[in-house]
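Missing here is one protein chain; the remaining ones are kept as they sit in the complex.
Letters A, B, C, D and E mark the chains as written, and numbering starts fresh at 1 in each.
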């Protein structure tokens, strides 16, 4: 990745006016879809993502069921109109890889042993994509799992960290991701203090890597506050059955 | 659809010399294929279509069988050489849609409850295509079903109606379909007086739509006479086991 | 096939210096792959081919198992870098056909009745391709079957014969195959004296065909000597469990 | 939980019950036989698309996005823009939907909606030619179904039409033999507003805009699309049942009448009122 | 009902019975061991194709259609026309056939027939070049099997050859750098008439042109294609059985002898007699 544009100005502000450790505006809704067993919707910068969960349900094909726990399945998918150039609706290799890492990022939070011989299916549908769609999708999917009543050890919350203009910053948007020199998507169980997803592209010195890991945890904990608020509103403020909206603007 | 050529001349005759309510030449044969449980062949204008039925037979996959009736399956398929530009042999979206509407057009005529837990498979193979191939295919497939001895409530017979030069006419051929301003494929159970297929493209005023629906029924009843004659010849004139040919020329 | 280059010189030698009835250099190794139940590696001219066998093992899908013998499966596959122009890794129609003829060439040598309700899977992976890859693959696969301990009636050994400059010659390489006027891949059970594979492209007079068939048997018997030597070394010279290498250079 | 995937035993019981109710002119959700559900249209929801709309029809929800790109014309229409309508029923939209290539139902859906737009000549494709035989505007309309509760045909049709009515596209100009974005922005050239109305037959009764529960017991359905002058510009009978001819004419009457109301609602929601 | 899909139990019984019969030099349908079935060739059956033929060999029936279109040459043969032979066993042709992409059997069939045409140099591909490296004639031959009763290789081969022998193609000419249909019509340039003959081995007996019933019990088959001068121009052994070398030579003798008769029949039927 080559840096062409000036991504941080003389006042230390980024292209969209954010400070180095500032998140983009976030909006979270729970229980947005009628048919799904659990669902959530997140706007994270320009990301607009619907997540839904079906299950625990019968496992198909039968021979692939597990006698002592549920099989977790996940599909991350982008709408054809979600990106600048129209995307072919068939799943790309990128979507297949991200489906896998999202599933593996969510699985540690779930008590799958409580649902032997069943399947739990997660869908992450990106309606509009911006930098960090996979981690925003994880945040929404974890809410959808909670909304579906799946037993969980902790929530999972995602947040990326990147490197622009030689500086480690929180939560890259599309322009920063494209022009910056490093990106590190990250997901975390905040109460258990365990990392469930980490990917990295670009160039980080060992010290920058340490900083990035620290900043990612801070960012994730901030997203977690919103995630928690959305759940509390939905379930303990008489909002159950209704759609709950939590917003953090700037 | 834009009208460019003169499709009806000063004498009220169409490009191929037909009157507005006249069918193209038709030729029908029953029992044409050796292996199939039932088969028929139709030439309808330049359409040349083979239809065959296999079944009732074992249903695969097992989990999709129905305990109280047969599953009806249908494939409409065009040979690569059946159209002006060579067609890729893989099924197109058009062929998949037409397979569905043909199946739904034939199903009401069949007493599927007489064959629980089985499958009945219909094949419609277009060897040469002209306007109205789906309705000619339905006419042939209904004969193949009868030839296979499947219990039926009525025959199904198809016929299209279209709009050229602002006039509702019977049975468009390829040129009329391409240059005309409306096409309405139609299939019908003549004795039960029930419509089993209707599609429409183009622009019809409410009054034209009423006329088209009327004319389609008249045309279908005329095709039915030939269909019936083919069956009677095959089964009640000592022709059983042989191929029966019925022809209507102009 | 048109002959452009001079494929045989005034001394009767071919482009690579071989005589008309001479094989290319051959190297054979048995037991080369750690996980496979049986394996072999062959270099035959520039061909570099790994063969492996898994089985007898459980048959999937169940409904396709045979109650009285094993099902034999075979995949012939070329690595993307095995040919001059990079090959798409998806199986081509050519690879599907060759998989079939290789399977049918090896099956007569196997006592599949000894392994009812199971599957035996053969893999032939061409890492570098030269003329005659299918028959070299058969020679290696037969060794892998022996290495896997599958009960056999005889070994199968392959060798092609071709026609260049109007002359029947043994074992075409790539250049000769491309420029020559005929190629006849051939596989043989040497002790039972039975042909298990024969294909032919080009133009052979009846007499040339007879010569070709004769020469192919001679060539195959020579390859068989090496195949046998490799097996004996592997199993009767204390080499069991180790990789055995047999080489025939020029 | 969706009811679109039919369980045969349940179907028989439900059907008897629903036919009894319908014979009294009543529907489970209290609607009149020819009454359509509450329609909500929100446009401009996807900033990266040239046009977009989320349509909610009862509990059925679909999103449509329009992408306009320079493209190559089809050989048989060298002087016309290219229009492509795709539809996918997302697997999150109902328990019965499976991920994978579109099945025959999704293909029928996309093709019927495509014909409704194409045959009505809603879009003036002739004005979308940049250089004959070489460069045209390619208009992709993709619909994703977010929640299934019956009548995907109409919800999809309304979303496509609403997204197109509000779409803005770059003006492309020729520079030598290449196409360049001029920086100017144009509306997509819309000539007409086609509106589809779907009528289901349950027993001998016709009902408009069926829910999933009603679809589970219907014998057949017919979708009729009308244009601004109440011409019928697309039609599709579906499902393995039948219609007596006179009920097709009744369905056409409903499609024209209800179509007018819905066209007004779409115009209002898209600023074309 | 086709017998090509082998049921193992039935196969064993049938085979014993058939071998006994064959040991007396007899076949179930009364033919001589090296006798081929009645061949019927009808050409010009598909007006929209450049050439076409329906071939009936016993109860096996196939249709071949030729389409000639302007195309681009392959990079390694810039000065030659393109020939493509495809084959599909239609699912209506036998109970065992399933719709879907061609299986290994159909792929083998198409490739063997393709090689029979290509390697015999039946078509003079050099004369099908319009502009080297840019424009050539592309000749597509597609075969659909309508009814399976054994020996698809030969029936397909005869249909392809008959369709090509009677095909007429437009003469394409260059206009600037583009290709134009001149309006003139040419025959497809046929140089030779390759004819394939398939011989099956059942037990130790060779029989020509096997039916499905015979194929169900055969050990192996060999298809040998000969040209007008009795050269062998294509060969393919199939099925998981063997041939002693001397039986391959016997098979070649039959292929040459019967091939001559069949070539005459095809010439007569296509007006090349």
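Keep in mind that, in the parts below, contacts are C-beta pairs under 8 Å (C-beta built on N, C-alpha and C of every residue); 3 or more make two chains touch, one makes a residue touch a chain.
As the structure is a computational prediction, the values presented were derived from the model and not from experiment.
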For the full complex, can you list every visible chain touched by the one that's not shown?
A, C
Selected residue (touches chain absent from view) among C:15, C:83 or C:175:
C:83
Residue, one of A:15, A:152, A:175 or A:200, that touches the chain absent here
A:200
Considering the whole complex rather than only what is displayed, give the residues of subunit A touching the chain that is not shown.
1, 66-68, 72, 93-94, 96-97, 99-101, 103-104, 107-108, 184, 189, 192-206, 209-210, 213-214, 217
Absent-chain interface as seen on subunit C, which is shown
33-36, 39, 46, 48, 50-52, 54, 57, 75, 77, 79-86, 89-90, 121, 123, 125, 127-129
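Here is the rule we go by: only the chains that are shown with their structure count from here on.
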Contact distance in steps, from subunit A to subunit C
4
Touching subunit B and subunit E alike are none
Hopping only between chains that touch, the fewest steps from subunit C to subunit D number 3
Of the other chains, whose C-alpha centre is the longest way from the centre of subunit D?
C
How many angstrom lie between the CA centroids of subunit A and subunit D, rounded to a whole number?
32
Using the average of all C-alpha atoms in each chain as its centre, how far is it in Å between subunit B and subunit C?
52
Let me have the rounded angstrom distance from the C-alpha centre of subunit A over to the C-alpha centre of subunit E, please.
58
For subunit D, residues that touch 2 or more chains besides their own:
none
Going by the touch rule set out above, which residues of subunit B reach two or more other chains?
none
What graph shape do the protein chains here make by touch: line, ring, star, complete or other?
line
Strictly by the criterion at the top, what is the full list of touching chain pairs?
A-D, B-D, B-E, C-E
